[in-house]
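A single protein chain has been omitted from the complex, and every remaining protein chain is retained in its original position.
Let's turn to chain A:
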Amino acid sequence: MNETTSHTRLLRLATAGSVDDGKSTLVGRLLYDSKSVLADQLEAIEFASRARGSQNADLALLTDGLRAEREQGITIDVAYRYFATPRRRFILADTPGHVQYTRNMVTGASTAQLAIVLVDARKGIVEQTRRHIAVAALLRVPHVVLAVNKMDLVEFSLQRFHEIVEEFTVVADSLGVTSHTAIPLSALNGDNVVTASENMPWYHGPTLLSHLEEVEVGDDLSTQPGRFPVQSSFSPSARPDWAASRCFGFGLPGTYVAGQVAAGTFSVGQTVTVMPHGTRTVIEAIDQLGGDATDAVAGQSVTIHLFDTAAAERGDLIAAVNDTPHVGEEIVATVCHLSERPLRPGQAVLMKYASKTLEARVEQLIDQLDLATTHREGQPQQLVVNDIATVRLRTAQPVAVDSYRKNRITGSFILIDPGDGQTLTAGMVESVSTVQKEPS
């Protein structure tokens, strides 16, 4: 790796599967074979493996970082791993597979551009696999890789691989996974992980690593309608120290807003709409962390100089005029409940979305997703940890949000317990509407 990596693209991926499927071994193998494991780390796991009576270095120990995980031999929490090849940089969220850790997989998948769902070739698509595919689909992870592991235990059978792929394709299509690939491999021996397997001459596709290096995940947000959540805003009059600064026109009248572009491209001279008020203003200048720029694209943290004074404040959303988000107080959303404390109708919560936090109330639990059958079924009394459901929320003020289908950043939110600040629920907006006033 050298300086050219600073121009390399980044891929964020999540893995799902249980320890029985060899997930930690697969991740360990990816790190080991891509030479991302260094000598002292290897020495440490060899030592620990011997202490556990194992002959070979147990690659799973590379990722199971917490004492309880090593003791129980399972992955409990999301672990983030970093590796790189000359072609790409990877941030891997290694998530646990058991049903009681669904929330951890949801967490890992929320930022992933690609999900690896691992199955044991002997068992094929099991209930857990359906759940993992459902979570990836729900979180709208753009690309799913089915890693059919332990091919060595089914004699590297082409027929067995085809059976599993056929079943996977049916499930993935029914759940709305639009882009997917299946790869036969053996993580234990390294077949098709980094190097092509000699045991499966019938497979002509890429190895897992070369697929990760090459796959286009099709999530380019820079061409989407512009979205800019305002993290902070200042007027020059409020900051006398800025008035003296010649940097980036600071000192001129107007409003300076700092934030990260969530989608689209904003350009100097462009008219924009400040949501939820719907007022319009013009972009006077853009500063890309110290450099004057003519535009700002999705992903960049910038400061934007707006023409009007007091044009926007923290929590507002600046949007392209021709395609603004919907505004309302009533939100229908799919949620994954994260807390041991249940969620019930009528409950008062705080809702945080983009850079805004406000009071809200759970109005109704509409239906619940059965992850085994992937059907949505009627009206639960309450949501407990790991439940996935459709809910209706009412916010204290009108909010400007997108559907999650349209934008994963401006369409997502969390619900917070106003009492102790716990994160209760993760939400994905389906629709927003204004509350119909009763005629008086």
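Note that a contact is a pair of C-beta atoms (placed from the backbone, for glycine too) under 8 Å apart; a residue touches a chain by one contact, two chains touch by 3 or more; residues count from 1.
The working rule: contacts and distances are computed from a predicted model.
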{"item": "Chain left out of the displayed complex - its UniProt protein name, from \"(2Fe-2S)-binding protein\", \"Alpha-D-ribose 1-methylphosphonate 5-phosphate C-P lyase\", \"ABC transporter\" or \"Sulfate adenylyltransferase subunit 2\"", "value": "\"Sulfate adenylyltransferase subunit 2\""}
{"item": "Contact with the hidden chain (one of A:K150, A:R227 or A:K352)", "value": "A:K352"}
{"item": "Contacting the left-out chain in the complete assembly, out of A:V268, A:V282, A:L358 or A:I414", "value": "A:I414"}
{"item": "Contacts of chain A with the absent chain, listed as residue ranges", "value": "1-3, 5-10, 38-41, 44, 48, 62-68, 70, 76-82, 89, 91, 103-104, 106-107, 110-111, 220, 222-223, 231-232, 234, 239, 241-242, 245, 247-248, 250, 258-260, 265, 287, 289-290, 297, 299-301, 303, 314, 338, 350, 352-353, 355, 357, 408-409, 412-414, 416, 420-423, 426"}
